[in-house]
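The complex appears here minus one protein chain, its other protein chains still in place.
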Amino acid sequence: MIDDVLWVDGNAAGGVLARFFAFDVTRMLITCDSCCAESALGALRLYGGQMGIILRCTKCGAINVRALEYGGALTLDARGARRMTYRPESSAR
Amino acid sequence: MPITRGFKGRQTETVGARDRVPPGQYVTRDFPVLTAGPTQRTPLESWSLSLQRGGELISRWSWIEFKALPQTERTTDIHCVTKWTKLDTQWRGVTFDDVVKAAGLSSAPNLYVMAHCDGGYTTNLPVVDLVDGKAMIATHFDDMPIPATHGGPARLLVPHLYFWKSAKWVRRLEFMEANTPGFWESMGYHIYGDPWREQRYTNDA
Partner (left out) sequence: MNNATRTMPDTFPLSGDWQSATVAAFRDETPSVKTIAFAVSQWTGHLAGQHVDIRLTGEDGYQAERSYSIASPGGTAALIELTVERISDGEVSPFLTDGLALGDTIELRGPIGGYFTWKPENPSPLLLVAGGSGVVPLMSILRTRNKCANRVPGRLLYSSRRFEDIIYREELDRFAASDNSFSIVHTLTRGAPTAWRGETRRVDTQMLAKYALPTAQKPRIFVCGPTLFVETVADQLLALGHQETGIKTERFGPTGEKR
């Protein structure tokens, strides 16, 4: 069953996270700690709505990254991401 | 912060209900769904509720056994930390007191509870905030079985605290010695969550 309307693409979390990263975090490649699937952060499934940012692996559903912004600070929990890679050079592809 | 000329949000006027609306909240007639993950859809034949302490099972009920426990109805207001408040919501379920009694305990240990839910969500509460009719494991909303998107077949209902404490898809209540923070509490939401003192985040008084 498609649990359709409760999540959007991780890309939508880009605005909140932009305040705290010097680079475009939606382009970061996330390796899921549960199943090792690799995906751009912008392609993960974003849950949480107004409560906070919950980014889940599209393959196995495990939480890769959690984030909450409050009082001008950002708390980030990336235990669910085995690895996070950012490549500053954008290729033509 | 700059005011946007002419913008009024969805909140309705709270005529005559001001004293029921905690600070910073707005009354809604909707019932918004907020979730940390996909909707859990546990079949009733697989469902059970457990009471646990120190890794040991105190008691467990199947769905049929749970439904045979004393039923209590309650109409109450609920307050979400994302600022919506819903007045006069009607619930039915089994009070925490009746769960404790059915487990054969003379009283609940004066400790803390971690609620564990299908899908992995957790929330922590002091036992003192669950007893004396303050909380129930609810199975019905508006006389209908709670839909899965709102936490059915059973969810915790602790309406005097922010609604993230009313954990959806509850399956296990674990007594613990320390007030270990649950899913949202460990990210920065307040460890207790009293809407009347506006305890939304960790450093709020």
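A few notes on this one:
Labels A and B are assigned to the chains in the order they are written; within every chain, residues are numbered from 1.
Rule of thumb we're sticking to: contacts are C-beta pairs under 8 Å (C-beta built on N, C-alpha and C of every residue); 3 or more make two chains touch, one makes a residue touch a chain.
In this text the structure is predicted, and so the values were computed from the model without any measurement.
In terms of the touch definition stated at the top, the absent chain reaches A, B within the entire complex. From the options A:Leu41, A:Cys57 or A:Ala81, the residue with contact to the chain not on display is A:Leu41. Although one chain is not shown, part of chain B still touches it, namely residues 1-11, 26, 83. For chain A, the residues touching the chain absent from view are 2, 4-5, 7-12, 14-21, 23-24, 26-27, 40-43, 49, 90, 92-93.
Quick note on the criterion: only the chains that are shown with their structure count from here on.
By the touch rule above, chain A contacts chain B in their complex via residues 1, 3, 6-7, 47-52, 54, 56, 61, 63, 66-68, 70-71, 73, 75, 77. Contact residues of chain B toward chain A in the complex are 32-39, 41, 81-82, 120, 149, 164, 184, 186-189, 200-201, 203.
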